[in-house]
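Every protein chain except one is present and positioned as in the full complex.
Labels run A and B following the written order; every chain starts at residue 1.
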Amino acid sequence: MKKLLIILLVLAMVPVALLVVITPMDSQKQYIFGLISIGLLFLMGFSKKRSISVIMVVMSLLMSTRYMYFRLTQTLHFNSEIETILGMGLFLAEVYVWVLLLLNYLQTIWPLKREIVPLPDDMSLWPTVDVYIPTYNESLDVVRDTVLAAQCIDYPRDKMKIYLLDDGKRREFAVFAADVGVGYITRNDNSHAKAGNLNHAMKLTQGELITVFDCDHVATRIFLQATVGGFLKDPKLALVQTPHYFYSPDPFERNLSVGRNIPNEGTLFYGPIQQGNDNWNATFFCGSCAVIRRSALEEIGGFAVETVTEDAHTALKMQRLGWKSAFLDIPLAAGLATERLVLHVIQRTRWARGMTQIFRLDNPLFGRGLTIQQRLCYLSAMLYYQFALPRIAFLTAPLAYLLFNLNIIHSSASLVFAYALPHLFLAIYINSRMNGRYRYSFWGEIYDLVLAFHLVLPTVVTMFFPKRGKFNVTDKGALLDVGYFDFRVVRPHLVIAILLGIGVIAGIVRAFAHDYYGVDPRVIALNVGWGLYSLIFLLAAIAVARETRQTRKTIRIDVTIPVLIHYASGISSRSQTADLSMGGCRIELPDDRHLTDEIEEIELLLQSGAISIPVKVVTTDERYIRLMFDDIPLSRRRELVRVVLARADAWIQPPKPQDNPFRSLATIVRCVFDLFWMTWKTRRANRRAQAKVQVQEDGNA
Amino acid sequence: MPLVCVCSPKGGVGKTTMTANLAYALARAGSKVLALDFDVQNALRLHFGVPLSDSRGYVARAAESSDWSQFVLTAGGNIFVLPYGDATEPQRLAFEERLTHDEHFLTRGLSTLLNYPGLIIIADFPPGPTPALKAMSRLADLHLVTLLADTASLSLLPQIENQRLTGGVLNQKAGHYFVLNQSDNRRQISRDVTAFVENKLGEKLLGVVHRDESVGEANASQQSVFDFSPASAAAFDIELIAKKVAGILGVKVGDGTVHTLPRMSGF
Partner (left out) sequence: MNHYDDLQRFKDKTRSQALDFKDFSAQSHAQEQGNWAIINQLLPATEVNSLAAGGHVSLSAPQPVTEETFAVSELTPVPQAQVVEPAPAPVSSILQGVDEQLASTPRQAAAIPTPTPARVQVSHPVTEPEQGAVDFTRLFAPATTKPAPAAEKNQPLNSLLERIATCR
């Protein structure tokens, strides 16, 4: 009955929608229409209900479609060939944005907030699990803690087997595996990289479920108990994916001055997007921090090897056969983010290439086994990675007018603005409302701009030649010991930035002398505004290339854990930690005893057990003392991992405050300002240091 | 009113120290506390600052006096101690003989103290089965069995389960709980025994006190470990145990003011 009502409602709305989209208006009426819609939006914004969000989404789609219809029917008249080419290019870019907007809304309109499915009390019913930790060329320092953390997972020992899959066939890894008591698997060749490695291991193991951890993803102890329950309850469940949480900062967080105040770049995907996917049973596998049913994998012939993003493709294949997937939005493991911008670019290039390959080789729109929603969700993900050309088109469009006086939009400036305003405003507002805790407004532009120039060739080439493309592994764990500006990675950005700068200046000059030049000041204003807008984002993207020095290899976590301080005299005092890492900790000083009495060991007190570690003092002030851990045997290191990294609640943080688009824009402007400010400061410091050295040399001479 | 017996089948496990420090902890929390010594060693008084040469106590004249509260010592504040005192061998034997055969000997002598409202009495006993323990156990609200975190103490656990301490059920009211002393995670035996005891006794294990030189040094200084070394790990553990004891006894913790102890003076 309810369904019928909804269908009737939709049918009744269709002609209204059509009217909204098609009715042409002059600029004044359009302005008013736009402002009314914006006003309505603000009014509705007082309610936080999801059903109101649905209505808002519909409004946004209507306004955006109206804009596109306007562009299609009224603005595509060009005076020359070059204008046609550029103008159509821009229009196609806008079509792309419109399609993506639609798909994105569908994807995220109703995120599924899954709960943990409990395991039965009777442990004999719990399934057997194989934990795979594939590795190729990463150092043992990185992998060691991952293996130790896996051993800390709370699961019956006889039902969980851990395997180190070493494609590098390194002796020290074999020795380590034997020392610590986990399986060690190698193979004769390295075909198909990680997927091949995993498939080979599948032949040698028998667990009903398979868990994959990248070699730097340390699991919390609760990982299996939080994810496995679903497999018992639903026999058709093939995959449970959990978020990739990073305990080290990514290039954006590290290199931008405001980096730590914004949600991490991956939060949008591992939040609303995967939750939205989950609602339509379209969650896809992300290569790590997931549990997969062996029988489902066997049905599709193992992990997919045809593309370089074998993870997404594997999930697609399983879903085609009717298997279900789930996403649990709780960080149950944490890993290292890409250390440098250039590594980030390499990683994303691979993802873009891989998704394009899947688009060409196993297109989700075709073929059996998928529901329409699943197809659209996958399409959304794949189309997203084609953003390179459209982004560049938007970026450089104002240059056409500012530098070359080409008219690529045939319309008066005010009319275009009147149509574009509600289209843009609503989209930004609604995205902020729905995803504001996970991604701040405008930051998507920066993330995309950083990559845009690098992705053009790979995506275009792969689109036409999908079989080409090597799998290059993202480097994990290398320490950056000196800060520098990575000019190489932002060279194209700098070129365009300079052009935009020139264009803006030229535009302003022309605006002041518009009578002399005979141009419409409003057109100039529009283009200059657009150019400035692009320039700001481009500069923010360039700011990410300012690599800062990474000062420590182990990550420090702020946590308060009760701790005993054991002095050489036999006295033991009690205090608490201020921060903790695998290399040491910082403790609140309870008194002055440390000045006269040597601290031999500290003991961290967890409910599940205490661990004592010998320490050396690093520094001390009135309130705190920083201690460094001495070398400890593997079994004790495992206990340290249990305290530092494998705590069940280690990575669960409250979400960042809700987004405010204006504040977000101000933050970005601040980034740009800081880029120049910091560069000037470091140059001045360098010059001073150099002068000092010079004086010394002169003195010595 | 509430009466706590600190006992143990084993000697040298830190009963006396535990009794004294528990008394301090409960007193700090605001309650009036009396530490009562049944051990001929007469060591309990030393924790409260009584000089070594001071021989005052109740046992010597217990047989002839009907009210032992006159022998209580205090240094001000809300903490009191009733030392065993210096007693000759005949006096000691007479005391034990009366304890064994006169059912009301204890209740008569301690009646003033037992009936004083809001006074928590913590009694320290010699190790193993003794007439004093047997006599007091009938009256006690709570027994705290103290053990060291080693296998020598552990091996006596069955004795308690088999009711060898008093020949009957140890405690008839709130029951008996355990306290594990001198646990040191850095030492294998200590660690294993602690883990075993935690596992086996579960809720019955009221607390584990970490091995900490502060306790011995506080004893040597005749101070409470709380005053001697506020940051002491053992002090924290004992305070936690005191809170649990207060909870079991249903004692409302006071306003939390700490009452300092100047000199000791006779009552």
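Throughout what follows, contacts are C-beta pairs under 8 Å (C-beta built on N, C-alpha and C of every residue); 3 or more make two chains touch, one makes a residue touch a chain.
Here the structure is a predicted model, which means the values were calculated and not measured.
Note on the undisplayed chain: of the listed residues B:Gln70, B:Asn115, B:Ser155 or B:Gln172, the one touching it is B:Ser155. For the chain missing from the display, the contacting residue among A:Gly444, A:Gly501, A:Gly570 or A:Gly609 is A:Gly609, taking the whole complex into account. Checked against the full complex, the candidates A:Leu389, A:Ala648 or A:Met678 give a single residue touching the omitted chain, namely A:Ala648.
If you put the hidden chain back, the residue from A:Leu86, A:Val143, A:Ala193 or A:Ile330 that touches it is A:Ile330. The chain not shown here is touched by just one of A:Thr108, A:Gln151, A:Asn197 or A:Thr242, and that residue is A:Gln151. Seen across the whole complex, the unshown chain contacts chain B at 151, 154-155, 157-158, 188-189, 191-193, 195-196, 199-200, 240.
Although one chain is not drawn, its touching partners on chain A can still be listed: residues 115-116, 118, 121, 123, 151-152, 154-157, 220-222, 225, 330, 560-562, 576, 605-610, 635, 638, 642, 647-650, 652.
Operating definition for what follows: only the chains that are shown with their structure count from here on.
Computed centre separation for the pair chain A/chain B is 61 angstrom, with centres defined by C-alpha atoms. By the touch criterion stated above, chain B contacts chain A in their complex at residues 185-186, 210-214, 217, 229-236. Note for the complex: chain A touches chain B at residues 564-567, 569-575, 590-591, 593, 601, 603, 610-612.
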